[in-house]
Structure formats: structure tokens, C-alpha cells
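Notes for the one structure printed next.
Apart from one protein chain that is not included, each protein chain of the complex appears where it belongs.
To keep things simple, chains are lettered A and B as they appear, and every chain counts its residues starting from 1.
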Amino acid sequence: MVHILKNLKKGIINENPVFILLLGLCPTLAVSTSIDNAFGMTAAVMFVLISANIIVSLIRGVTPDRVRIPVFIVIIATLVTIVDLTMKAFIPELSKSLGIFIPLIVVNCIILGRAEAFASKNTLADSVADALGMGIGFGIAITIISFFRQLLGTGEITIFGTHVFSAPGLFDNPMSVFILPMGAFLVLGCLLATLRYMGAIESG
Amino acid sequence: MAEETVDQKRLVVSTSPHIHDKKNTKKVMYVVCLALLLPIIGGVYFFGIYTLLVVLVSVITAITTEFLAKRLRKREFIMDGSAIVTGMLFALVLPPRIPLWAVIIGAAFCIAIVKEAFGGLGHNIFNPALAGRAFITVSFAGLMTSWIAPVKSVISLDSITSATPLGEGFSYAGSTSDLYIDLLFGNVGGCIGETSALFILIGGLLLLATGVIKWRIPVVYIGTVFLLAWLIPGQDPVFHILAGGLFLGAFFMATDYVTCPMTAKGQFIFAFGAGVLVILIRVYGSMPEGVAFSILLMNAFTPLIDRHVKPKPYGYIPPEKKSRFPLKKKAKTTDVADKPDQDSSTDKKEGKK
Partner (left out) sequence: MSKTNFRADIVPILFLTVVVCISVIALAYVDSITYEKIETAKLEAFKEKLSVHFSDMTDFTSNDANDCYVVFTDNNTIGYAVKTIGSGYGGTIEMLVALEPTNLSSTDDLILRGLSVISHSETPGLGDKITQSFFLDQFQEVSFSGIELSKTGGDIDAISGATISSKAVINGIVSSIEDRFDSLVELVSSVEVS
């Protein structure tokens, strides 16, 4: 039990995939233009990550070492395609705004990374805990980034059509640079610098 | 910058060894500030006292940000004037009626992100003022494309929107020579400091005369633009060099020590590349003006240029050239035999120097 909690916590804090391992930056930077996108992306990544970890962990005893990476990739690609088709069928709007980045979860290194580094060596329960932790960690990171990008870039925060608040002044003159790709790098850079300055990330 | 004491042809000041001189960063920066006062006066004359406010806000923000950034990085804050220059330059490339909050955001970005985040003066890859302008242009595209016609009254706050000479929809009523004169004196719409080619030229000549900048970059840069505009049918070369921010960019921004190549050859490549980019953007691109982006793009190339035209280290003797294809050595005997001769002759020449 202690084990499982530790694995869960690890992904969220000590080994946060985005802020500390710096994995999966491509979707993080590309789709973090709004909180809606961040939630959608997190849900998709979570599903793929947990399912992949479960399957990989279950077959870890029988997978021949020589073909383990192709096997993992096939499993991940299958799961991603399932997510992609399901999203297209049931939530076409979100699927459209996430666009190419849903199929690209296949090459998201968090997922293959966890399958190879953790699930293929650990028990089912530990692997699920690890996937949950990593998924939540990813979700927190991408949500923080998209919060700043949406706030600065559009001047207001809207979550699934519900208007939360709009920043006075910013709303009339939003800094559209933060919606553009450049803004993603700026926000991520500033966040990493702040975290490091506060000592959350050990330097070196 | 010690040419006054040493024969210029023998010692080109670039990478080490250096000869010490009384000139230091602080003095150089204050000379630049002095030279920049002219375009600022021009801006105030053409667009009113508000532009002076823009300059002051920009400079104060730049200095404050530098101070705060140094505190954050736990470095000593030195008032070397570079923040003042960045602040002034940034203000000069802004539209005359830009709101002050945008100036504050931009100037803070210039110093905090473009300069200090990369390690402070001497470590920045891009020219801070221009990168700040690019940031503000992308952020507030609407604000950065609203130009006004010159009001020519210091106290006036009026603004009549007008297009810049390079912008689309600009039409000039008078004759071509009148247009040239207006461009020369700055009687056209545009950024605070870019309209008057003459004021910038005087400031630039001051920098040249004091040895703060070399002639190479401005001359090659403007020359390339002129030549290319002259070669492309339908373009007016005189108009192209007088309009827009070319003079300001050529004298004050492309020559930035930190972000341009160190060697003479490198500077030629840098200035030529920037000139080509200006014409490409202006004539074939979808933006009316390309000076800022041409310099920023060449800034990005600077490390590459520096690596390629690496100057010979002082006292360096090139190693004897070996054939790259040892197996074909016999076939290449003539080449191999020729080369050492050439090498030794150059060695002798250098020895004579």
C-alpha cells in the first residue's frame, strides 16, 4: 500500500513528467491554448497511459525481450486509435480542436517511457498507480500552462462554455502572443524558472 | 577600438589579443545615448510631446527591470547604460501613439527575457530592443499597425491615422523629389524614431566618428538594399533606403556588438544577409517593413557565421595539409606536392609582417 501511494505521488511531484522529466513536451506545448484542450488532452493521455501500463504489466512475464519495444508501440498505437475514433464519434468539437495531437499521443514519450521503464518491470497495482500519478502530473502541468496561456492570450477564462472570469484590461487588449506557439515556450520557460528559483527543482 | 594608436591594417580589433584603451562599456553606451537623442528630438517634433513620455517610460522600465532581474539572479547591478540604450531604442521603434502600458510590458520583456534570461549584457542572442518590438507586434498586432501622420506640434495630442510609406494604401500626392525630402526629414508616418533619415544619419555619423561603430555593417547593409532595389524592376532604390527604419536599424541595431559577428568578414556576411532579407520581406513578403525581422534573423545566424569565419588565432601556424584520401595518394601527388609550397610561402609572408 505504501508502495502504491509512493508511486502515485512520484508522478505528481518528484518526477512530474512535464516539469521535471521534461517528457511529452510536444502535446504540452501544442494544445495548451485553452483549459478545455488541456482537460481533453489529459483525459486522452490518462486513458492511454493507464491502459498501456495495465496491458504491458500483465504481459510482462511472456513478452520476449527482443520484441518488447515493437509490442509496446503496437499496444499504444491501438489504444490511441481507439481514443481517436471514440472522440471523433462522441465529442467531435473537442476532437477537432485537439486535431493531430490525439494521433500523436502514440509518440508521446511519457507513455512509451512509463511502459518501458516501469510497467514492464512492476506489478499490476504498482503500474496502475504509476500511470495514475504520471497522468495526474501531466494533467496538472498542462492545465497550469494552458491557464496562463488562455488568461494572457484571450484575457478571460472559459471552461467548457462556462465563463469563469475575465481579467480587466487584458480582455480588451489580449496578448495574443501567448496563444501562438511562441507563448507556449515563454510560459513553460518562465514556469520552469520559477519552480527552480523556488527550489522545487534541484538544479544540476 | 584602438585604431588611433595602432596601424589599422595590421591589427584588426576582434577576438583577443586586445589592446587596452580608456574606452569602456559605460562610455560607449553614453555616446550611443547621445547619438540617439537626435532621432528622439525628431520624434518629439513630428509626433508631439507624448513620444517623449514613451521614451522616458521605456527607459525607466528598462532600468528598473534590469535592477530587479539582477537582484533575482543575485548579481551586482551596474549602471552601465546598456539598459538606457535598450530603452531608448525600443521606444524609437514603437508607433507614436502606443499606450504606455504596452511600452512597459515591451521594455520589461526586452530586458528580463531577451537580455537577462540569457545571461545579461554580452550573452543575449538577439538585439533586445528589436526582440521586444517583435514581441509587442505579435502580442498587440492592432496597436502596432496604427500609424499616425506627423502632427508637427510639440504639445498636440491629435492623431490622424495614416499609412506608412512602405505600408499598403500609402499614396503620395507630391513629386518624387518632394517625397524624398519628406522621407529625409521625417515628415511621414511611421515609428517614433524611424521617420527622419537625416537625424539618424547625423547620429550614426557621430557614432562612426567616435569609433563606437565601424562603417562595415551600415554601409554594406544599406548598400545591399539599394543595389537589390535597383536590380528589381519596379522598385525605387532611393525610396527603399530612405523609407522605413533602415537607417535606424543599420546604424543603431545591426551594429550591436553583442549580436553581430566579431570578424570583418563575418560582419560583411551579416550585413549582406540582412539587406537581402529586407528586400525579400518588403518586395515579396506579406509585411510592409522588414528591417526588424531581417536583423533578428541575422542575429540568429551570428553564432554560425562566427564559427565559419573563425579568425586565425594569434601566432597560429596551419598544420601541414594531409590528403583526405590516403589510398589515392599516388594519383594526387601533384596536388600534394604543390600545397606545401604555397603554405610555406604564406608562412614567409606572415613572418615578414
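Convention: a residue touches a chain if its C-beta (ideal position, glycine included) is under 8 Å from a C-beta of that chain, and two chains touch if they have at least 3 such contacts.
Not measured: the values here are computed from a predicted model.
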Where the missing chain makes contact, among the chains that are shown: A, B
Selected from B:45, B:109 or B:140 as touching the chain missing from the view: B:140
Contact residue for the chain not shown (choose from A:13, A:30, A:46 or A:71): A:71
Where the unshown chain meets subunit B, residue by residue: 138, 140-142, 145-146, 161, 168-169, 286
Missing-partner contacts on subunit A, residue numbers: 62-64, 66-67, 70-71, 74-75, 77-78, 81-82, 85-86, 88-90, 92, 153, 174, 176, 179-180
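To be clear about the criterion, only the chains that are shown with their structure count from here on.
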Of subunit B, residues touching subunit A in the complex: 72, 99, 101-102, 105, 113, 117, 135, 138-143
List of subunit A residues in touch with subunit B within their complex: 169, 173, 175-178, 180, 182, 186, 189, 193, 197
